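One protein chain omitted, others in place.
Right after this comes subunit A.
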Amino acid sequence: MTYLDNAATSLQKPAAVGKAALYAVNHLASPGRGGYEAAMAAAETVLRCREEAADLFSVPDPEHVVFTCNATHALNIAVKSLVRPGDRVVISGYEHNAVLRPLHAVGNVKILVAASEPFEPESTFHAFESRITNDTAAVICNHMSNVFGYILPVERIAALCRERGVPFVLDASQSAGALDVNMSALKAAFIAMPGHKGLYGPQGTGILLCGDSPVKTFMEGGTGSMSAKAEMPDFLPDRLEAGTHNLPGIAGLLEGIQFVKRRGTDRILCHEKELVGRAAEALESLPGLRVYKAPHLFCQGGVLSFRFYDRDCETVGSELSDRGIAVRAGLHCAPLAHRSAGTAECGTVRMSVSAFSTKRDIDELIKAAEDLLKKKINK
């Protein structure tokens, strides 16, 4: 199989990730639930993962690194900590349902979409600038679109939020591990990310980086601390980490983060851009295809969308799958992004790469796309 669906989950991981997860299953107990060796070894693994994440994302205090099940879980905590019914919230035109649905669930939230075409950072920034006011409860912005790979100008948007005193939430689902995600520089209220994409951890892992905003508990239960009290502890990370941790996941995530740090996000991004550039150039040369790419890839990461003008995107996805190519087609759980780009009716086919993708993977995709076009002509 040629795997090009890394925006959903990175399938090829460093070998140490699986080994660490398996070791955790067999040797690590619950952190915070005992003083014996297996519990303390588990606690050590969890703390090391917090510290490595804090270092990678420039979080001053590792206790503000909270483990979640995934980025959706992290975004739910962020949204429900900051937004109340009747509030006004500004979001980008590239938000995933992981942002839209929690906002909808809060109820009676006035959602202002800072809409812009993809790969138009100036226009995106001005859309935010004209919508953020002093009474905005929160600004939520995707760092990189999961559909188009569009890298939004989040540093400028975060600076605008600081200037206007509005909490800023960053969805780093596609950027963590490939772009510079810097909590100290952005001074965000929250940054949410999955562990299983660009950080190469196992599925079922996520991270919420917390700033100084008050946090609302998302679920309550045992934390191994302050257990005589009925209320959840008021300090992080315990306030947001009720119940037993996903130790195999966190042990694997620790190895994934260490891999990213060793390789370097700059190098990973450069590799991914090179592959996306190769794919875009080849796909653009084929007749009957529209490719969504930034000029010179200046604001695009390791995700590329395309579509055949006269063929359903799901059919193309399925036919590529028949040829051993794993891509994702449809709306990618991000109907808003498709509305922003004018592809809501047709959807797109999305290929997405990782540090482990190769030129050969791209060439296999191109060969399969050419094959599909020939098949069409022969029909």
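The working rule: contacts are C-beta pairs under 8 Å (C-beta built on N, C-alpha and C of every residue); 3 or more make two chains touch, one makes a residue touch a chain; residues count from 1.
As a convention for this text, contacts and distances are computed from a predicted model.
When the unshown chain is looked up in UniProt, the name that turns up among "Putative Se/S carrier protein-like domain-containing protein", "Ubiquinone biosynthesis O-methyltransferase", "AzlC family ABC transporter permease" or "SigE family RNA polymerase sigma factor" is "Putative Se/S carrier protein-like domain-containing protein". Across the entire complex, the residue among A:226, A:286 or A:333 in touch with the chain not shown is A:226.
Across the entire complex, the residue among A:5, A:95, A:171 or A:238 in touch with the chain not shown is A:238.
Listed by residue number, the positions of subunit A touching the unshown chain are 31-32, 34-35, 40, 43-44, 46-47, 50, 61-63, 223-229, 233, 235, 237-238.
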